[in-house]
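Note that one protein chain is taken out, while the other chains of the complex remain in position.
And then subunit A:
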Amino acid sequence: MLQFMLLFSRQGKLRLQKWYVAHPDKQKKKITRELITTILARKPKMCSFLEWKDLKIVYKRYASLYFCCAIDQDDNELLTLEIIHRYVELLDKYFGSVCELDIIFNFEKAYFILDELLLGGEIQETSKKNVLKAIAAQDLLQEEETPQGFFEDHGLG
């Protein structure tokens, strides 16, 4: 199973983290720091897989963002790369050519999309169409609600 997924920028800033196994916050920070340093130090064209402690790390860079997954020893590395790719495709489709800023400003959406793709560290739905359908249904529910906050944010509330 997937143990965790991290999204971070070329500057080493963490953009998204999703943990499928419980760790204390302190340890999460340590793991994150270590991995970001390790991966940023690697050259392009190097292998996308590395052994790290008793886990396997699978990572790939898309534009300015690194996507990094930790998986168990017996998990399939290549398909983990494709999970990352599917996630990127979903973000891209949803935001319309996604960029790092979209993920920063809509981090909650990035989480919601991830939750439809992966659950408990395993792949839940591989069909792009079905994931987008689920997200669209969520958005629809929101739109049906009265946008009362709209007025407040403009000082009308």
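Some notes on this structure:
Throughout what follows, contacts are C-beta pairs under 8 Å (C-beta built on N, C-alpha and C of every residue); 3 or more make two chains touch, one makes a residue touch a chain; residues count from 1.
As a convention for this text, contacts and distances are computed from a predicted model.
One chain of this complex is left out of the view, and of "Serine/threonine-protein kinase 19", "Methionine aminotransferase-like isoform X2", "AP-2 complex subunit alpha" or "Peroxin-5", the protein name its UniProt record gives is "AP-2 complex subunit alpha". Summarising the interface, subunit A meets the missing chain with residues 1, 14, 16-17, 22, 25, 29, 43, 45-51, 54, 72-74, 76-79, 81-82, 85-86, 94-95, 99, 101-102, 104-109, 111-112, 115, 119-130, 134, 137-139, 141-143, 145, 147-150, 152-154.
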